[in-house]
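Of the protein chains in this complex, one is absent; all others appear in place.
As written, the chain order gives the labels A and B, with residue 1 at the start of each chain.
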Amino acid sequence: MSPVSFDLASVLDDYQGEELTIATACSHTSLQIFNGAKREGLKTIGLAVGQEPRHYDAFPLAKPDEFLVADTWPEIADMADELVERNAIIVPHGSFVEYMGAQNYAQMPVPMFGNRHVLDWESNRNKERTWLQEAGLRVPPVLDDPRDIVRPVIVKYHGAKGGSGFFIATSYPEFLQKIDENVGDSEYHIQEFTLGTRYYMHYFYSPLSAEGYQVNDGNLQMLSVDRRDETTIDEAHRLGSIRELEHMGVRPSFVVTGNVPMVLRESLLPKVMQMGADVVDYAYENFGGLWGPFCLETVITDDLEFTVFEISARIVAGTNPFITSSPYADYVDPGMSTGVRVAREIKRAQKDKELDKILS
Amino acid sequence: MSPVSFDLASVLDDYQGEELTIATACSHTSLQIFNGAKREGLKTIGLAVGQEPRHYDAFPLAKPDEFLVADTWPEIADMADELVERNAIIVPHGSFVEYMGAQNYAQMPVPMFGNRHVLDWESNRNKERTWLQEAGLRVPPVLDDPRDIVRPVIVKYHGAKGGSGFFIATSYPEFLQKIDENVGDSEYHIQEFTLGTRYYMHYFYSPLSAEGYQVNDGNLQMLSVDRRDETTIDEAHRLGSIRELEHMGVRPSFVVTGNVPMVLRESLLPKVMQMGADVVDYAYENFGGLWGPFCLETVITDDLEFTVFEISARIVAGTNPFITSSPYADYVDPGMSTGVRVAREIKRAQKDKELDKILS
Partner (left out) sequence: MSPVSFDLASVLDDYQGEELTIATACSHTSLQIFNGAKREGLKTIGLAVGQEPRHYDAFPLAKPDEFLVADTWPEIADMADELVERNAIIVPHGSFVEYMGAQNYAQMPVPMFGNRHVLDWESNRNKERTWLQEAGLRVPPVLDDPRDIVRPVIVKYHGAKGGSGFFIATSYPEFLQKIDENVGDSEYHIQEFTLGTRYYMHYFYSPLSAEGYQVNDGNLQMLSVDRRDETTIDEAHRLGSIRELEHMGVRPSFVVTGNVPMVLRESLLPKVMQMGADVVDYAYENFGGLWGPFCLETVITDDLEFTVFEISARIVAGTNPFITSSPYADYVDPGMSTGVRVAREIKRAQKDKELDKILS
């Protein structure tokens, strides 16, 4: 992807000393992001398509001050000037990137919170795997050839949204029976199914201060933990086992519908912090860094080891249960959500004239 | 059911300017209702049978100021005068209605928070279905004849308490094998089993102000989301699949034992608010309205659509996890429980001399 070509430094010069505005797409974690910004006294803009969303009226403390509405998501990119005029900083989330398209996102000439180069690493399964593996984390084995399937695997289509096409297979014949005929060899990804309990850890890395759990010249926090809730797989057992369901002509899907708050066995926390530090270190060594909120998506196996199946390099929806209370953030700053944490980082950077360290 | 025949208007005249008391049956959501009333400075009465319940001593901020104890639940109706003397308003919950009996409940000459006529619609499966369907919500298909079973269905007995007799069948022979022989044709209800993740959304509709998410002349809020936890179905998979359990002679039950806090995928919220608005609209058009707390009990299928399998027209136990923190209520008024929301509605109505708009 070609890098963004606007003059960030000059834009940030103009932002210095001005009232800042937090902008994001009206979905995913936007209630939390707007609420965090408002609690910290920043202005807020909701980006939407079609028409102004009405449902924010039901959540007044999370309703943006203003909406900017385009006809389609890619056209949001044309609003760059309007955003910069309002001293806007975009706080990206998964849906923002997906709706805009990676290319439009990467090139949008508005300051973004976080390192936008990380997208290259995170959206490409091979590079993501390299990142996690070279950072020393355990990743699920992948199979290049479906004929090698001898243990349960999960087959993921590239670009599949939300897991609806994913399937489990335990043999090559089962793979053949389930694979979408219209999909080419390079359009899927076969991963060994790692059996265990899933934990999604929500980190925040700040390059602004080394006080706390120091990593590089900054500090790392772990603010909350959730488990994703996926339809239909997470309640399929109410009707029967996967094999029984298949006999009824039903194949479970992996579409995320919500999140459940969790806490981790405390003895795993040293490992959790180390894993977070390792992916941050790798990012600084290889592509300019990783800061702000990020998430490791893991399975804990019965030897109490983490297998990491994905990294999300920005705020994840799993932080949404934790708006005024999180069993981890409450050891850092009681009542602080990830949305508040983001707003505080931006305010501090502006105050210390270091906006260039956290925006890209 | 014959409507209540007492002179509500004259009772409410007497209540105006007096110290109000919140009364409810000592079960279900009573801790939350009493706590909400106490936090808002209202007096509280616990209705009980047999003897004063002791367990409130362990929860001092949720212990009612006074208990009224009868020998049996229907005899609570005889305490109407004592309740009215104390300027009592009953905040009904599911167990209150069940314990008292629908007829006694409907005719009790004490002001009730909410529209007591809604019970006719909610307690009759056909009328409930009409309500949801005509409001535009997707409901699970029902089968009139068990010989039509070709896909998994759930069979529910009428009046079954808490789901203990419910069962799943996938064919007519299986239905015959499982149906209770002593049950007549009109005493069960066959619903297609909708596979997906369950979400129970807790709404609050106020006719007192249109500020916020306006519906009719009032406003609608969504304060929290939970999932019901049902024994034995929700942990049956620890022992085996449903079919494997049947081979062991065990049939899973659907008895509610608790609740788990959840959050929903944010992109579903516009739909959630619209569904709430639609059932309120229908209620005002057809039977005088629906206000106060209510709940839609849904399954999200893998096309990200809601199937609504039930509506509860009053406070549900799923609000119990959210006493001083809810990821949704905290965007409305941090720390507000549904119990607090109820108490505030009553206080506001009294202050504005509109008690008649929220009591029946």
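As a working rule, a residue touches a chain if its C-beta (ideal position, glycine included) is under 8 Å from a C-beta of that chain, and two chains touch if they have at least 3 such contacts.
Model, not experiment: these values are computed from the prediction.
The chain not shown here is touched by just one of A:R86, A:R116, A:R129 or A:H237, and that residue is A:H237.
Among B:Q214, B:T231, B:S267 or B:N286, the one in contact with the hidden chain is B:T231.
Where chain A meets the missing chain, the touching residues are 151-152, 168, 170, 193, 195-199, 212-214, 219-222, 225, 233-234, 236-237, 241-244, 260-270, 272-273, 300-302, 304, 325, 327-328, 330-335. Listed by residue number, the positions of chain B touching the unshown chain are 27-31, 35, 53-55, 57-62, 95, 162, 164, 229-232, 234-241, 244-245, 248, 250, 253, 255-261, 317, 320-325.
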